[in-house]
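First, the structure itself, so that you have it in front of you.
Here the complex is missing one protein chain, while the rest keep their positions.
== chain A ==
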Amino acid sequence: MRDEKVTKTHNPIEFEQQEWKKRQLKERMKQMLTIASPIFLLLLWEFLSQTNLLDARFFPPPSEIVSTFFTMGVSGELFSHIGISLYRIIAGFFLGVIPGIIIGLLMGLYSPVRHFVSPIVMALMPIPTLALLPIIIILFGIGDFSKVVTIAGSVFFPVVINTTAGVINIDSIYLDVAKNYGASSKDFFIKIAFPGALPVMMEGIQMGQAIALLTIVAAEMMGATSGIGYLIWTSYKAFMLKEMFVGLILISFFGYLFSLILRGLQKKILPWR
């Protein structure tokens, strides 16, 4: 190397330290962007609504929605809606996920089961559970349980399909290893099939979680007397759009929260990925 080039970087460590700091700064900037984007959207909304570029009757400014949220919160009515919806979502979620995992594992592990069950799954899957709501109401009444069943029905399909796919797609070399080292079918299940299918299964559960939220709102719009969906629907019909937006934002908030929880859980239970 020539002299003039060397003089430019007289201290290599210092130089790399500067570079490292620049990279750190860039990373932090990206994080800031992630945090800033929803805030930016809200500010834009606020501005457009306040200046009447957006019709404030249909799109009330976020600041007013927030104050509506607090008045509704003080009266206590809001929390009973949230509570009942959360109960339905969570109960329905588990009622869909648990059979989904069990049936999915059986379908993945035993090909006769798969051949028998998969046409049924394929035939039922395209029917939106919401379209079945009348039947569900006939069967289970208009109480909580019919909503729980509706959610369970929509959550079940992505979970069962992903679990089956997860088991089938386990690299055959791990099956060979298990066989070669004499794994019993119980050990095979615990050590190979279940953990091997878990990543794809978790994706199905993520999807199920999102679908549960989509379903609850619609299910509560029809044949319900409480819940966030009911709140959104009745507020809309009474043209109380601020109240309606409170409901919409709550749904968005819980969707975000649940996917954060599931993602955190995924990191915990899949440390090997």
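Definition applied: a residue touches a chain if its C-beta (ideal position, glycine included) is under 8 Å from a C-beta of that chain, and two chains touch if they have at least 3 such contacts; residues count from 1.
Methods note: contacts and distances are computed from a predicted model.
A.B. asks: Just by its UniProt name, which of "Protein DltD", "Two-component system, OmpR family, response regulator TctD", "ABC transporter ATP-binding protein" or "Deoxyribose-phosphate aldolase" is the chain not shown in this complex?
C.D. replies: "ABC transporter ATP-binding protein"
A.B. asks: Of A:48, A:183 or A:222, which residue touches the hidden chain?
C.D. replies: Residue touching the absent chain, from the options given: A:183.
A.B. asks: May I ask which residue of A:192, A:205 or A:244 touches the chain that does not appear here?
C.D. replies: A:192
A.B. asks: For the chain that's not shown, point to the residue among A:13, A:39, A:74 or A:173 touching it.
C.D. replies: In the complete complex, the chain left out is touched by residue A:173.
A.B. asks: Suppose we count only contacts with the excluded chain; which residues of chain A make the list?
C.D. replies: 171, 173-174, 176-184, 187, 191-192, 195-196, 198, 270-273
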